[in-house]
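Of the protein chains in this complex, one is absent; all others appear in place.
We just call them A and B in the order they show up, numbering each chain from 1.
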Amino acid sequence: MRNLRFLLQKEFRQIFRDKIILAMMLGVPIIQLIIIPWAMNLNIKNINLSVVDNDHSTYSQQLITEIGSSGYFRIISADQSYRQALEHIENGSSDLIMELPDGFERNLIKEGRQTIGISVDAINGSRASIGRAYLGSVINDFNANLKINQVNLADTLTKTQGFIEITYSNWFNPHAEYKYFFVPGVLVLLLTMIGGFMTALNIVREKEVGTIEQINVTPIKKWEFILGKLIPFWIIGMILFSIGLCVIWGVYGITSTGSLPLLYVVAGIYMIALLGFGLLISTYCDNQIQAMFVAFFFILIFILMSGLFTSVQSMPPWAQYISEFTPVEHFIKIVRMIVLKGSGFYDVLTELGYISIFAIVLNGWAIWNYKKTS
Amino acid sequence: MAMEEKVIVCKELTKRFGDFYAVDKISFDVSKGEIFGFLGANGAGKTTAMRILCGLSYPSSGDALVAGFSVRNQQESIKKNIGYMSQRFSLYENLSILENIEFFGGVYGVSRKEIKDRSYKLVGELGLQKEAKKMVGSLPLGWKQKLAFSVSIFHHPKIVFLDEPTGGVDPVTRRQFWDMIYDASASGITIFVTTHYMDEAEYCNRISVMVDGKMEALDTPGNLKTKYGSDSMEDVFYKLARAAKRTGD
Partner (left out) sequence: MKQLLVFVKKEFKQVFRDPRTLLIMFGLPIAQIVLFGFALTSEVKNIDILISDHSKDVVTTEIVSKIKATNYFIVHEKTMGDQEIEKTFKGGKIQCILIFPDGFNNELIHQGKSEVQIIADGTDPNTAKTMINYLTTILNEYQLQKFPSSALRYQIRTEPRMLFNEEDNGSMNYIPGVMALILMLVCTALTSVSIVKEKELGTMEILLVSPFRPVMVLVAKAVPYFILSLVNFTIILLLSVFLLHIDVRGSLLLLYAESALFILTCLSLGLLISNSTNAQQTALLISMMGMMLPTIIFTGFIFPLENMPWILRTVSNIVPSKWYFIIVKAVMLKGLGFRFVWKETLILIFMTVVLLSVALKKFKIRLQ
């Protein structure tokens, strides 16, 4: 116990003396938290469309006008041929090509069927496929509103046919603000980077410089040394979390719907798991470069596979399985549930259980692995 | 030496890595208050042996008793009774002199009050009063080493292990350093020191020379010089190390 007090005294002195590192540990994440979420917007608008009108009829022009005024699209070119339009896709100025066939209006009336070609820049990912969906729906509306179709509609309504009316509502996020979804995730990520990896780097640095040997030769017990490292970083992590919450409230206006104390308890346990993880890494790495690469490996996996930006459920089952093994995934889920939906203790119990298991296993493994005598 | 109490007893101590015997069945003992010089070329195995004696490494076979405790399974008890100073590192560069003393004194069990009283005294003895609150990293090497030594014996351990303590230090400071060692020895602390400087070998009560993991010589400097027909320890060392097959740690 006594040794622990001396260790903590030393750690805190060292940490607060290095003002640059401290500023970076707290400053860099906060700055990123303030700036980055503004960039995270999946609302697709201003989709660039190239139109190839081979018909030049009333219908084709009407359709093009409707598309232009729909608000989704920016018609950036009216090309004479598909070939020409393709160049726009190639040089990136266009996301979609819509090609109306020759005799569009004439043949629609005569045969009752016409097909419009939509070519999508499939490299552009979601932007193009959503563009296609929007275009499809504008065309459908145009189709339904055609006078020639209106006449028939009146007929069919007189018969007893069924129309399924769909009403839908969006709970917890009526304005479909992407920020509510992403901002808590960004905070979690930043916390993870600082909490998990600063600890690992700190201990590995001691190994590299040699000060760890000086510790190993004293009567300081293993658990005293480990706690002496964990406690200061836990405190810094919780401070970062608190500052982060204030920033989220101040900059984005997001307050927690659910219980704040519950959020803190979960964050506290998560930090312990995280620090255990950092500790574990440090027992396997001899120098900072190694630790950096291992950290990089895991952080990237956390970022891309933990549901931060992409949906975990859409992944193949084996990938979901891997995702389950990241504590980050569980913590993000809990934070979103509490902050956005006001979920309570029993709702998050399972996820909290997972995090607790991580905390115990990671720390236990790290402590077992750390040897004062080799 | 007035007392014959043995503070280090080493019996066929061995450390091997696969087929490589870093330390090959060394046996020796050290009496209380002795200044014991542990010599050897790079790669001879002295650092490895020292680490075992300090409880930092497990022996592959054989045993040693340090301050009465076994290096096989009583490392933590050993650590309570020893001090350690390595050339690579001894003090925290980003803590002040007083803070370093406070930390190391504290973890070795010295009471806070005693730490306070004695640290000021120590700083005074070293002539570092003006630098007491300065970072150790800003001290010149010689003062750092002297300070490090003082810290390593601050808790009056039975034995203090010194690993190349005067490396890179000017001759005047080295002389002062050895004065400090003599004082410590006189107060009953056993000194176990490794060094490259052959003139320092002469300051020791007894010396051992390790070659290729084995202990090839163990005696007083005088006896060794007679035995090998040399008039300097340097020559003795040269004759012994010449046959060595290993180089480089």
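The definition used in the following text is that a contact is a pair of C-beta atoms (placed from the backbone, for glycine too) under 8 Å apart; a residue touches a chain by one contact, two chains touch by 3 or more.
These numbers come from a predicted model, not from an experiment.
Novice: Could you run through the displayed chains and say which ones the absent chain touches?
Specialist: A
Novice: Taking the entire complex into account, which one of A:Q14, A:S77 or A:Q290 touches the absent chain?
Specialist: A:Q290
Novice: Considering the whole complex rather than only what is displayed, give the residues of chain A touching the chain that is not shown.
Specialist: These residues of chain A touch the chain that is not shown: 20-21, 24-25, 28-29, 32, 35-36, 38-46, 86, 89-92, 108-109, 112-123, 125-127, 129, 132-133, 135-136, 139-140, 142-144, 146, 148-149, 152-153, 156-157, 159-174, 176-178, 180-181, 186, 189-190, 193-194, 197, 201, 205, 286-290, 292-297, 299-301, 303-305, 309-311, 313-316, 319, 322, 333, 336-337, 340-344, 347-348, 351.
Simple rule for what comes next: only the chains that are shown with their structure count from here on.
Novice: List the residues on chain A that touch chain B in their complex, please.
Specialist: Per the stated touch rule, the residues are 2-3, 5-7, 9-10, 13-14, 17-18, 209-211, 213-214, 216-221, 372-374.
Novice: Can you check the complex and tell me which residues of chain B touch chain A?
Specialist: Residues 54-58, 75-76, 79-80, 82, 84, 86, 88-90, 92, 94-95, 99, 102-104, 106-109.
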